[in-house]
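Structure first, then comments.
Missing here is one protein chain; the remaining ones are kept as they sit in the complex.
Let's turn to chain A:
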Amino acid sequence: MTDYRAPIDEMRFVLSEVAGLGRVAALEPYAEATPELVEAVLEQAGRLAAEEIAPLNHPGDRTGSVFENGVVRTPEGFQRAYRHYVEGGWNALPFEPDWGGQGLPWALAIAVSEMWNSANMAFALCPLLTMGAVELLQAHGSAGQKSLYLSRLVSGEWTGTMNLTEPQAGSDVGALKTRAVPAGDGTYRITGQKIFITYGEHDLAENIVHMVLARTPDAPAGTKGISLFIVPKFLPDAEGRPGRRNDLRCASIEHKIGIKASPTCVMAYGDDGGATGFLVGQENRGMEYMFTMMNNARLAVGVQGVAIAERAYQQARDYARQRVQGRALGSRDPAPVAIIGHPDVRRTLLLMKSQTEAARALAYYTVASLDLAKAHPDPGEREHHRTDVVELLTPVVKSWCTDLGVEIASMGVQVHGGMGFIEETGAGQHYRDARINPIYEGTNGIQALDLVGRKIARLEGAPARAFAEEVRGFLRNGSDAGDDLPAIREAVGEGLAAFEAATDWLLESWARNPVEAATGASAYLRALGTLAGGWLLGRGAEAAARRLAEGDGGVGFLKAKIATARFYADAVLPQVGANAATAMRAADSTLALDEAWL
């Protein structure tokens, strides 16, 4: 096992040079986010993550959460760590000051969230779900609901859950059957079963606020007939303290291949006549409300992909430095060397490092636009950041970053050799933990469909063209010293051409036959992610070169940024062309095969 150290230099660099946190901090609501504050926040959050939360990761995987007599016990140490987290005020970081939030930018929140998730993804899921509940209530709750629930959820004193899935209603949420019947007093009686409810029951907080999707008696079929309810585990009394136990219980928890410390619950509502639920907003608008939360949740899951990749990389790098095996290739010295010296191990570590940094760059860049879309004074700018950046890139951050998380964690196992297959090293845990990310919060296949359908075809390619224009801006910058930046620009330029050709194909084929376009959706998304990552690493390299020329003292780090971007340009960016070609070519053969032949 290796300790986790938050990559603070890298985070600060990406925030300031790639995501442009300065643009965000220049906006009035985010004026607090000065470089000094960002530094202090990253430092202190990094300490808590490294010292209190990360050491629980491996033991938590070993024991998992335990379900007994209707209650869930989280692994040893989780309660203490969660108390530290809440008492430190970390949960409140990005939320509105009206409810006890600190109102800091999401761009900073996402870096801090990366730390919790690198340290211990199974632990960090609990606050992630609470974040969703806070956003739902901030946007759609009544004044009464806000005052009753928000400050407690913002602080983390209570936690939140999202109850969408039922056995027959997974990706197709519209198929859900949970019923909500008006009780006559303004509340509803909720009955039904929900599955895959993360932290649906646990021992970390005194109350759990379930956000439940259900159908009222005369609701229309499908997603248009779904309403959203607050169903607290304990009904708050007049003073807002947890009071009477609500009619809901955890029926069991799942045995999973990863995130074993995170209890994934089957929740039974209304065994004794109906759980008391409080309608959020209006009836039948639940799905619409959910979507306000879901986009941010998708970005947050994308960052989990980055987080697990970072942890796997740190562990593989440290192992490769200390594992001595085999002599150096081409050397006459018979002494064995650390495996980090072997070319293929080196290549593997570079693939891990460069793609982790590319994924982080894209995630932070996208989230910074979330802040700009919210707070920029110019409506045109707000619209640009919302449509051309956040909406276009959210499915890419979710899918591309989480696919990379799995691939990088797999490479981490490989670097460990035989020991990687042994649980004791902990390399395998990252691989198992990473595997959920491409599945939940909308599978990566659904994300690809969202990208090509809603974000490209429906808007006739406008956001893709705006993105291409941004990339072209980078290509036009010039007058570089050395070979690295010209080579990076060339590789990005080739990728851009391939991406634009694939976009043209997509628009044309979607109009003709969406089924055909959809077969290429995942490859198209991968091309866009890989290209965007290379472009942003290139921008980072540009900034690093500028700082070096200005005599910045961080020579080693800055040179590594340039070398890493160059490696990515040489070794990874060619995949943009391959993925674009796959998207354009494989439709016929995908559809030609009869289902029966599979």
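Details
In this text, contacts are C-beta pairs under 8 Å (C-beta built on N, C-alpha and C of every residue); 3 or more make two chains touch, one makes a residue touch a chain; residues count from 1.
By our rule, contacts and distances are computed from a predicted model.
Candidate names were "Cytochrome c biogenesis protein ResB", "NADH:ubiquinone oxidoreductase subunit E", "Iron-only hydrogenase group A" or "Electron transfer flavoprotein subunit beta", and the UniProt protein name of the unshown chain is "Electron transfer flavoprotein subunit beta". Considering the whole complex, the residue from A:E36, A:D218, A:D483 or A:E595 that touches the absent chain is A:E36. Of the listed residues A:A139, A:L329, A:I422 or A:V555, the one in contact with the hidden chain in the full complex is A:V555.
Within the full complex, the residue among A:G22, A:P59 or A:G89 touching the omitted chain is A:G89. Contact between chain A and the absent chain runs through residues 3, 5, 8, 32, 34, 36-37, 39-41, 43-44, 47-48, 52, 84, 87-90, 92-93, 102, 553-557.
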